[in-house]
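All protein chains but one are shown at their positions in the complex.
Chain naming follows the written order as A, B and C, and within any one chain the residues start at number 1.
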Amino acid sequence: MERINDECGVMGVFGGPEVTRRVVMGLYSLQHRGQESVGVATTNGDTIRVIKRMGLVTELNREEKEIESMTGTASIGHVRYSTTGNSNINNAQPMVVSTKRGPLAVAHNGNIVNAPEIRRRMEEEGSIFQSTSDTEVILHLIARSQKPNLMDAIKDTLTQLTGSFCLVFLTRTEIYVARDGFGIRPLCLGRLDKTWVVASETCALDLLGASYVRDIKPGELCRIDDNGLDSIQFTSKPHRAHCVFEFVYFARPDSRIFEESCDKIRRKIGKSLAKEHPVTADVVISVPDSSNTAAIGYAQEAGIPFDIGLLRNHYVGRTFIDPSQNVREQKVKLKFNTITGVLKNKRVVLVDDSIVRGTTLKFLTKMLRDGGAKEVHIRISSPPVVNPCFYGMDFPSKTELIASNLTKEETRKLLGADSLEYLSAKNLLGTAPGGAENYCAACFTGKYPEDIPEGSTKFRCD
Amino acid sequence: MERINDECGVMGVFGGPEVTRRVVMGLYSLQHRGQESVGVATTNGDTIRVIKRMGLVTELNREEKEIESMTGTASIGHVRYSTTGNSNINNAQPMVVSTKRGPLAVAHNGNIVNAPEIRRRMEEEGSIFQSTSDTEVILHLIARSQKPNLMDAIKDTLTQLTGSFCLVFLTRTEIYVARDGFGIRPLCLGRLDKTWVVASETCALDLLGASYVRDIKPGELCRIDDNGLDSIQFTSKPHRAHCVFEFVYFARPDSRIFEESCDKIRRKIGKSLAKEHPVTADVVISVPDSSNTAAIGYAQEAGIPFDIGLLRNHYVGRTFIDPSQNVREQKVKLKFNTITGVLKNKRVVLVDDSIVRGTTLKFLTKMLRDGGAKEVHIRISSPPVVNPCFYGMDFPSKTELIASNLTKEETRKLLGADSLEYLSAKNLLGTAPGGAENYCAACFTGKYPEDIPEGSTKFRCD
Amino acid sequence: MERINDECGVMGVFGGPEVTRRVVMGLYSLQHRGQESVGVATTNGDTIRVIKRMGLVTELNREEKEIESMTGTASIGHVRYSTTGNSNINNAQPMVVSTKRGPLAVAHNGNIVNAPEIRRRMEEEGSIFQSTSDTEVILHLIARSQKPNLMDAIKDTLTQLTGSFCLVFLTRTEIYVARDGFGIRPLCLGRLDKTWVVASETCALDLLGASYVRDIKPGELCRIDDNGLDSIQFTSKPHRAHCVFEFVYFARPDSRIFEESCDKIRRKIGKSLAKEHPVTADVVISVPDSSNTAAIGYAQEAGIPFDIGLLRNHYVGRTFIDPSQNVREQKVKLKFNTITGVLKNKRVVLVDDSIVRGTTLKFLTKMLRDGGAKEVHIRISSPPVVNPCFYGMDFPSKTELIASNLTKEETRKLLGADSLEYLSAKNLLGTAPGGAENYCAACFTGKYPEDIPEGSTKFRCD
Partner (left out) sequence: MERINDECGVMGVFGGPEVTRRVVMGLYSLQHRGQESVGVATTNGDTIRVIKRMGLVTELNREEKEIESMTGTASIGHVRYSTTGNSNINNAQPMVVSTKRGPLAVAHNGNIVNAPEIRRRMEEEGSIFQSTSDTEVILHLIARSQKPNLMDAIKDTLTQLTGSFCLVFLTRTEIYVARDGFGIRPLCLGRLDKTWVVASETCALDLLGASYVRDIKPGELCRIDDNGLDSIQFTSKPHRAHCVFEFVYFARPDSRIFEESCDKIRRKIGKSLAKEHPVTADVVISVPDSSNTAAIGYAQEAGIPFDIGLLRNHYVGRTFIDPSQNVREQKVKLKFNTITGVLKNKRVVLVDDSIVRGTTLKFLTKMLRDGGAKEVHIRISSPPVVNPCFYGMDFPSKTELIASNLTKEETRKLLGADSLEYLSAKNLLGTAPGGAENYCAACFTGKYPEDIPEGSTKFRCD
């Protein structure tokens, strides 16, 4: 799948040297979760300073002097996903506000399903909002809470929220970390000497040389301060609802999420796909880089050689502008080229992780044929996406989702493939550790872990 | 006086073509009131879009495409003053928020004296603040007001405020304009065909070709919408308290403020200074450009020729950086040079509008002597500044105010002048139209128009 | 006159501390001679480093780190004038090349009349050119010279050039300075402790605290190195031909050029104008700032009070963009506003230094009338410009020169003035020190100091 539907990534570092720089470094490894904006907020025990930039972590890192001057005792960071509209610095995070309890910053990954409703109520009661982000709602609730201390105020707030959230808060002297009761998005805890590290994925721990301690539990709220880590369970759900799409596509394969190696599960998914939908072929190739692992798994199970038949040009960023006709096709050609020697007169299995609009895949199939492929068999390592996600994944609308509009056979024809098969939801969930009941696969199945109130809008991930 | 202590400027345009461009144009003529940041917000009847930039109006005007795309029915704008610390885009205006009554934008010139107190109270009640600006307090109050309509809500809010404020609000379909009961800062209303124009100074009306209608009255709140202009008096003070410093230094001489030509009064001030502190001399020169008018007045009254003895380099902006020792002296030399032919063997009267730190004046006096002046007589067209301003003028602290630390004779010596005289408060106020009781001259006299609560901090102008 | 036709400015500093910074500082005071690009080249005895930027000196000064790192023993600098077309970094100076004698940098003010011809010849002989600047021709000639040393090679080159040139060369260990035989443009020599300073105008010496030693003589070539200053006369003309326009408009009034105070002569010009073209009036005003001195002279001679009737907004730079109809009028209004109190019911003398296209003056006259002026009498402190300049002044073409197309009476009508008078060439030259025969006034009179070959194009100033 083209990486156009990313999410957000969060980081937190408490204690030790160079907290700001460490957060920025860690954000580099979470960059795949958001390329639109980046920010870091640091406390020096007295005040919280924040710096945000549109674009990649590199943009932030360019502000060498400012980053260096942001010395302190704890720091949090955020990368925000990329989308076409409504992208501006006002929605960048961390968001920092002044409250009766002092300054409070927050970085959020997820989507608060009932945020519009709460916001409407709060506006009625006289609150003002300065962004379009659901995160601002959380800060309002905390500030308003009558609870005697911040821990309780946050707890009080979290119990009012539905939806997905991985939250890292920063005060003058503490970091608070929370994860929704279903554990929809990943969030892990690490340790490096006396330093606590919190991150969306373990690859950030690896980069900093921190060791993985454990996941933040679904429904857990932690406070980290000079006295160490304190934890409470603010809610308890009958089951988990990890986003299975994190295994399929979102997370980096070198990350450990939902207490399991992403690479291992993604490989299993590829194998399961090979079992469910075998095909007689000469070579298995992937749409690089997101489908590499699944393709290797497919190849191993099928006993067909894996090879690199499509080459990706990593120099082509999001900034390419071409006002001429064939924009999309041109963009695909800019990003990918074929290795003719691998394809020539071959029966090719092309493994991709998902189909959203199908546009890229259509052009890739054409390129494979132009490159000499005798047959092209598309194998998708997830079921057709037919339902909206309310938990942070920015799928396009139904009218754009190919699987909502075409049958599998129609899709195959459109893509120009010899065959097209999807991994079934049952088999996908069969690979997930801990059992199908602990995952959310609503985008495939329509079964959401909780009721989605009528009229809930898909808020942007913030 | 070096233009380091500026204030803010506000603009509003309702109706007619190109509202955004007209606001930006108008801001050019208010640039002397603020060089730190600039912004414009425009409604198209449905949504309010805003664009802000750090720096001069030019920075905004550079965003040609965006400005052009901001078509609409009404627009407001703001320039913010320049100061060393705490200058960032978060404090730039107009500030735009979402409220129960829809989007609301505001541009503010002045300083709310009781903002810290209100803010503290609101934070206690659970509000959050995202800037350090007192303007945010106003928006909170309006949003919270239980009044049935926005006019009443704004009125309700304004009556809770002490201090100075010229406010221009923008909603989807209306502009609201308000001025504090003392009329501390100037604010005028103009008309151009069917278009209403509101601006801090009339020079903005001139630039747009709008005719001056009248000043917004002290304590007046206007609503401008498709039905025209509606006005109420939300408060009534026993007298006015126009800032006399606007006549001395702030306002542009070509502006009409407090219902009188600034040039005329500034010239009178110069004449009054000549009457109070005559001196036998050969030439009268000014510190260009802010003291030109007063110097001409002095020369006319004294019957001594006015001439240009100091030349100002307008290419030297605020960005000059010199890490070496004599920074200040170098800066003065970069900005000013002497015309030897005018000074050589002459007894020179140097007219300046005020002394704050005295550093510039010290170097200028030295330059005049180096340029051949036989005598240098400094005449200041205002009394010594010895008290803080709580109404938007960012004087340095007492320890930096030269008049708080040195006697007049000590100051004269430090400056290296042959004589030094200040215009007395009595005579300064004697030039002000409408009588001394209608002006605030607290920075000179210590008499504030209302009680300043213990512990009031000088908030930044916003 | 609107400052749209500027020239270039050159600087050189040999010896002493911070040579690069001193050149940059000096360029600030020469900024009025060129706003398009700026550059500085510095030798550390071994290599020559150069940095150039489009725009004002501020742009260069922004590169704090790089400027600081350019330590060395000698440095030269350049500001280039502003024009609409063909403005790019390739034409910025100093130009630095590698030659058989080592690296050579040059900064040039003036225009080589026979450059196109030499260039054509050299191209025929196999040379390549990388810019459109006549300066490159000079470097080619020097590099090709067979003379045994650089002094002779430069001398050899200079004798082949016709036109105007003030040149400052930099080698690893020396600065060379040269001025054409007519002394068309100003160039002076200063001293500050052991440091030699060369600059287009003395205001740069003042800024650096250097004392004025003398002008570089027409036809003089100096070498400055560790052994001091060595000078030869490479050519000798029967008379000088200083550009009289430098007195009228180009040079800063605080500069001493052609061995006389510019302010003094400009004032004399104003007085001469008053004698030649008196008028009964109430007030004399200038088009600020370039005509201030002449206006004061006029007022003094005529016994009419000088006042400030037009105010200039110095915040309006060259970057203003307005795609709408009345661009020019709008631009004039952005830059100028009237002081009504000075104009109301007054007979006004408006002094300007020259008329090129007349557009600005037309709008200003209208503004004065709108401001209440009863009569507007335009007095121009120079004769009508009717001939091209081949020595570095970028006048528009004949079709755009108002005086080439309209009679004085037609011009007056177009401007909307009650009367219009120009200072005669005879009287203008009568004010010039040293006698009329030592000046070039060809733009007014058509008498050029030397034959201008058929087909000579007006090269840009470089």
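The rule is simple: a contact is a pair of C-beta atoms (placed from the backbone, for glycine too) under 8 Å apart; a residue touches a chain by one contact, two chains touch by 3 or more.
All values derive from a computational prediction rather than experimental measurement.
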item	value
Contact list for the unshown chain, restricted to visible chains	A, C
Selected residue (touches chain absent from view) among A:D46, A:E68, A:E124 or A:E437	A:E68
Candidates A:M11, A:M25 or A:V287 - the one touching the absent chain	A:M25
Chain not shown: contacting residue from A:M151, A:L207, A:A436 or A:I452	A:L207
Hidden partner interface residues of chain A, rising order	18, 21, 25, 28-29, 31-32, 35, 56-58, 61-62, 64, 68, 203, 206-207, 209, 252-254, 261, 263-264, 267, 289, 292-293, 296, 300, 305-308, 311, 313-317, 319-324, 330, 333-334, 337-342
Where the unshown chain meets chain C, residue by residue	89, 95-100, 104, 123-130, 139-140, 143-145
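Everything that follows uses one rule, which is that only the chains that are shown with their structure count from here on.
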item	value
Chain located farthest away, centre of chain B as origin (C-alpha)	A
Identifier of the chain whose CA centre is least distant from the whole-structure CA centre	B
Averaged-CA centre spacing for the pair chain C and chain A, given as whole angstrom	61
Distance from chain C to chain B - Cα centre to Cα centre, in angstrom	36
Between chain A and chain B, centroid-to-centroid distance (C-alpha), Å	49
For chain B, residues contacting two or more additional chains	none
